[in-house]
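Removed from the display is one protein chain of the complex; every other protein chain stays in position.
Showing subunit A:
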Amino acid sequence: MSADSSSQQEWQDYTIRDDFKDVVPIPIDDEPNSICPIAYSEEFKITMSYLRAFLKENEISERAYEVVGHAIILNPGNFTAWLYRYQLFGALGKDVFEELDWISDIAEDVPKNYQLWYQRQKIVSNLIETKQIEKYNLDAGSKEGTVPGEGNLPSHDFQNAIIASEIQFTNKQLANDTKNFHAWAYRQYIIKSFELWEYEMKFTCEKIMNDIRNNSAWNQKYFVLTRGNSSEKITDKGVLSSEISYALEKISIAPNNESSWVYIQGLLRNHCPEMLYNDFYESIEELKKAAPFKSTIELCRFYWKYIYDRYVYFDTNQSHPQYEQLHNEWFEQAVYACEFLSEKLDPIRKNYYLYLKSKITK
């Protein structure tokens, strides 16, 4: 909920400040029977009244900058205030790092506020577009560009202070909340803009290692592999093979982890479906031989759904060299999968599995 300014700094009432004497505040104008009126604090009411006064004159000044910052802290969802703040930030020639730090402080209180993330992106993208970003390049070995390591991740030197600051900021946010949707999205923007693919692959694997079920990190792995381009096709089978090994290793640790199953299946389906139903299958069979994995995987719902999908794939494509011989066996397996899933493994989706079963015929 809204940040309390008392935790930031002592608030000085604008109505009694000398430097605000000439400002005519515009009070809130709310009729009776308005919808969802909010019991604003006095501080909120006064601040908003002064903000409206500055918006009216479009005043470019330090005091307007102060008031709009205050208004944002009281209501970080006020998109108008953010737009005005951005204008003042540029017009007053404010320091980029001070502004980014100010936004970081707000993120401490409301990490899931949309506006703060977009404001940050707007500031950085403007630096890129106007090539001002180069001003922040660092000499090799400069301490400023060093982002400390985390777990198994070595600390990393970025050659630009803005890049270092933004990586550090998202690292911190993702340490606070490993699944913060906004933080991952903004991070994707930074990674893609500055092509930090190698660093990000290490970071992502680190996050998965810390929490194998962190689906945001799995998604980021996919993002890195495809270089953030949804139409990019991975043609290197070596890359896909090593992803199979990676995913299977994770599956062997936690067989019922949906993240690893959807990751590897989605990856192969989008980039090489053949491998999904041949190479991946063989690898699982291989893994099953290693006890006690056999018994574990045979109690895994994602495995059985995969067996079903595999049957449907070969039945549709009839591309398998042994299709004729093995068709019946696969069909029986697929039927068994649906029954096992609906009765034992995953009865909450019973009706769905029964429907899948009814869709296939010998």
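Assume a residue touches a chain if its C-beta (ideal position, glycine included) is under 8 Å from a C-beta of that chain, and two chains touch if they have at least 3 such contacts; residues count from 1.
Here is the rule we go by: contacts and distances are computed from a predicted model.
Of "E2 ubiquitin-conjugating enzyme", "AP complex subunit sigma", "Skp1-related protein" or "riboflavin kinase", only "riboflavin kinase" is the UniProt protein name of the chain excluded from the display.
The omitted chain makes contact with just one of the residues A:H156, A:K179 or A:K357: A:K179. Only one of the listed residues, A:R63, A:K94 or A:K122, touches the absent chain: A:K122. Here the missing chain is touched by one residue of A:I26, A:L127, A:M209 or A:V335, and it is A:I26. In the complete complex, the residue from A:K94, A:H156, A:K172 or A:R213 that touches the missing chain is A:R213.
Among A:D13, A:E57, A:E108 or A:E285, only A:E57 touches the chain that is left out of the view. Interface residues of subunit A with the unshown chain, by the touch rule above, are 1-2, 26, 28-41, 44, 48, 52, 54-58, 74-80, 83-84, 87, 110, 113-115, 118-119, 121-122, 179, 181, 184-185, 188, 213-216, 219, 222-223, 226, 228-230, 257-259, 262-263, 266-267, 269-270, 305, 348-352, 355.
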